[in-house]
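Just one protein chain is left out here, and the rest sit where they should.
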C-alpha cells in the first residue's frame, strides 16, 4: 500500500543535509510551511540555499527564523524585504542573494519540475537583472534566456492531503506550492488535514501525488490576520 | 456587465476568415468542439492551419469533416492517423503536415499562451523530427529548441461556463482545452452547461475567464461510446 | 487665472480619473501603494476584474473587520475578498496571464518614466539597500497597457518624467500613459502628449516641472 504519510515532522525531514537547496512555498502569511521550517532549523543544518518569493518576515517565524539561526547561506527570491533576519545577515555579508523577477522565478521553478532546462522570457530585458544573461531576438522582440530551477527539497503547505500525496490548497495558499512540489527532488508536505484516499474528487486535485514524497499532518490552524487592504499597501 | 455568452454558433465564429490558424481541443471523442467545427466548415473558410493532437477521426464528424470539406491546408499535430479525410488530402498533396511530439505540442501551446517565445526540451533529440532545429547542451544532456505556438482562434469544448468565461471540464475532456484557451487570440467555447456567475467555486475554475472571449451554449450530450480498453489498444 | 494659482490633484482625484478611464471588461492588476486606491473608484455600473500576482482573479472590496478571511491575501500581503466569478490558481499560471499579454492593464508607481516609455520603479540603486523586484518587471514587460500613477515631481521637486531614465530600468518602452498629480500624459512615438492638466496650470509651468519635451494633442 502506498502511504506517504509519516508520523512526525522529524521523519518528514529526515535525510536533509548541509548544503541542500530548498524550495519554500507560501506568499504572505498564507501557505507557509512554518512548522517544517522550524524543525529544519532545530536540526541545525547549515549552508542551505533557499528558493522562495520572500526572505521571510517576522524573525521568530518560519523562514525569517531559519535565516536568523544562520542556516541559510544563499537566498534566491524576488522580494527580500521586510525580513529583519535577512537584513542583518545580508548587511554582514553572511548571506548571498540572487534577485529574480517574481514571474521568472515561478516559471523557472515550473520548468525545473517539467523537464525544461531553459526558456526565453521578455521579463528583465535591458535591465540590471539581465547582466550576464543571453539576450536573443524572436520576431521583433528581445528575450532573456532563463534556466529551470529544481532543488533537493521542496517544503509545501497544503490544506488537504491523502495517503497518495494528492493535495488541495485553501484561498491564496496555492501560490508557489504546486510548482515547488513539482520541482523538489524530495517534496515534503505539511497538511492541515489528512483525508482518506478518494475523498478529493479527481477534478479537485491541484497537486497530484506523483509530485509528493512525504506528508505530515500539521493542523496548525488559520494564518494570522494580515493588514487589511488599504491604499497604503504593503510589501511585495 | 461582462457577458461573453453569444446567442448562437454563427455569432461565436463571426470574424473568422480564410487563412486563420485554429487550435482545436479534444482527445479521442472527449472534449471535441464538434459543433463549432461543423459550423466553421459551413462558413466555407479556406486555407486554415489547424493545430490539434489528431487530424480528426470519422469523416462525418468534427475535424475529419472540416478537412474533408477542403477547409484545411495545413495540420500541426502529433498523431494524424485514423482519419480517412486527412489520408485522402495528404496523399493527394493537398494538405501540409507538421508532426510534433505530443508533449512538445502541449508545451509549445502552453508557451504560446504564457508569453514564452521558445524553450528547450529533451524530446526528439537525435531523431528525424530534430531536423533543422537548434540542439544545445545544458549540463550533460542535449536539448532541442522549440517555439511557442499561439493561434488566431482556439476552439474549446467545456462542461460548464459562466458569463465571465470561467470553465470546467468533465472527465478526460480537459486534455488540450485549457492550454489552447490560453493560446488563442480569440478563444471560442462550446459549453455543455452555462451556469450563473459564482456557481463555479474559485478553487474549481480550471480555465479562468481571462482566457475566454466567447461562450456558446451547446448541450450536445455525452460523447459516443469508444472502444473499451483491451490489450489490442487503439491509435494514439 | 495667473501663473501659479493651481492646486494639484489629490490621490483620490487621480484614482478617480484612472478608474473612470478603465473600460468595462478589462482585466487589471493594481500595484501596491497608490494604485490600490483605484479599486474603489471604478464606476458602479462597470465590471472590471482585478488580478493579483499570487493567484487571484476577481478580487473584491476590502473586507469588513469581522469578515476577514486570513487565507486570502493580495500581492501586498493584505487580506482581501473575492467576488462571484473569482478564480484561484498558482504562481506560474498567474504570471502566464501577465507575461502572455492577457491582462489589459496594470497600474504602477514610478521613480522615473522616460518619454519613450522606459520605466524605473524598482530600485534607486543596486547598492543602496537590499535589492527587491517582486512582480514589477513581469507586469511592465507583459501587460498590454501600463499606466503610471505618480506625483509629477519628487519631494525635492525633481521631475519624474524625463528624457532618459537615470535609475535602473524595470522595463524598456513599457509605459503607455501617466496620471500625475498635475497632468495626464500619453506616451506616444512623439514622446509625452498631454491630454489633460490641472486647472490653472500653464503649459510653461508644466514643462518646467518635466524633464522631457511635452506635446499636445
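The chains carry the letters A, B and C, assigned in the order they are written, with residues numbered from 1 in each.
Here, a contact is a pair of C-beta atoms (placed from the backbone, for glycine too) under 8 Å apart; a residue touches a chain by one contact, two chains touch by 3 or more.
Here the structure is a predicted model, which means the values were calculated and not measured.
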Completion exercise
Among displayed chains, the one left out touches A, B
Problem - Touching the absent chain when the full complex is considered, from B:179, B:200 or B:215 - result: B:179
Completion exercise
Which of A:99, A:182 or A:215 touches the missing chain? It is A:182
Practice task
Considering the whole complex rather than only what is displayed, give the residues of chain B touching the chain that is not shown.
Solution key: 27-30, 53, 78-81, 86-87, 90, 97, 99-104, 106-107, 109-110, 121-129, 169-179, 206, 222-236
Completion exercise
Absent-chain interface residues of chain A come out as 1-2, 110, 113-116, 162-164, 166, 182, 197-198, 202-203, 205, 208-211
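As a working rule, only the chains that are shown with their structure count from here on.
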Practice task
Give the chain pair that accounts for the most C-beta pairs in contact.
Solution key: A-C
Completion exercise
Chain centres computed over CA atoms; the one at greatest distance from chain B is chain C
Handout entry: Centroid distance [mean C-alpha coordinates] between chain C and chain A, Å
Key = 28
Problem - Separation of chain A from chain B, taking each centre as the mean of its C-alpha atoms, in whole Å - result: 33
Practice task
Please set out, as single numbers or ranges, the residues of chain A touching at least two other chains.
Solution key: 107, 121-122, 169, 206
Exercise for the section: List, in ascending order, every residue of chain C touching at least 2 other chains. Expected result: 88-89, 95-96, 98-99, 142
